[in-house]
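Submitted below is the structure of interest, expressed as structure tokens.
Of the protein chains in this complex, one is absent; all others appear in place.
Moving on, here comes chain A:
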Amino acid sequence: MTLYELFLAPFAEFAFMRLALVGCFALALGCAPIGLFLVLRRMSLVGDAMSHAILPGAAIAFIAYGLSLTALSIGGLIAGLTVVLLSGLVTRLTQQKEDASFAAFYLLSLASGVLIVSKWGSNVDLMHILFGTVLAVDPPALLLVAGIATVTLLGLALFYRPLVLESFDSEFLRVTSGGGALAHFVFLVLVVLNLVAGFQALGTLMAVGLMMLPATSARMWANSLPALLAIAIGFALLAGYLGLLVSYHANLPSGPSIILMAGAGFVVSLLFGRQGGLAWRVLKFKHLEG
């Protein structure tokens, strides 16, 4: 097998692979920065919770309209935003912490979703919603994913300073500008939007992987926010490309392949990352002993 056949031929020969690759790249551009802010705000598991939360909306849309991209997206978006709003309200009006209210509402949402699919759908439907397939991404789906990536990058650029402040010193933002709640809400809406984009290609369960793994990997390489953002996006792009290649050559499902590639990036970062990689630690100890 030549290098061309290994790395380029699948995309040169098949249109569906090209669409999948562009879809993955668009996802990477939106999801990775969002994931990084989730990690920095110690909200890593909120992404996971939200990915479950969009299930009932997507399930209802799937049963009512079949595999309609618009219906699935709107359904998922409504369910996700409902959980965000309810959790936000409960956090502000009661003494519940945000992670606890998210946990409560996403579990309710997930149970409703499974109930709806079990009662009115089929296991095939459930599998489709849970695991998606990037190889079935068509031009309209690609437009949606690219549109969400664009909105995400513009949103992050516009709200960069409040987001940084909200993550670093939220009281300072509230005292000087009074916009902490708005920045937080805009950020959560972007999280939901990206999960909706992700579940088309990767399914609700896998979508969060492309968000969190590149972000946690990047944390091992840099110590400034712009560098972290660039590295996280780089890792996500690479995971998409390599994941699709592995999926094509080894005849494996695409979603898990992409996430496993992102996972491989995480393991490499954990071992060799410049910011506290485990391998450097071992080498340093040997050096000291010598």
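We adopt the following convention: a residue touches a chain if its C-beta (ideal position, glycine included) is under 8 Å from a C-beta of that chain, and two chains touch if they have at least 3 such contacts; residues count from 1.
Here, contacts and distances are computed from a predicted model.
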{"item": "Omitted chain, identified by the protein name its UniProt record gives, among \"Xanthine dehydrogenase family protein subunit M\", \"NADH-quinone oxidoreductase subunit J\", \"Zinc/manganese transport system ATP-binding protein\" or \"Anti-sigma factor antagonist\"", "value": "\"Zinc/manganese transport system ATP-binding protein\""}
{"item": "Touching residue (missing chain; options A:Ala9, A:Leu40 or A:Ala181)", "value": "A:Leu40"}
{"item": "Of A:Glu13, A:Asp138 or A:Asp169, the one touching the omitted chain in the full complex", "value": "A:Asp169"}
{"item": "Contact partner of the left-out chain, one of A:Leu115, A:Leu143 or A:Leu158", "value": "A:Leu158"}
{"item": "Residue numbers in chain A that touch the chain omitted from display", "value": "40-42, 95, 158-159, 161-162, 164-165, 167-172, 174-179, 222-225, 228"}
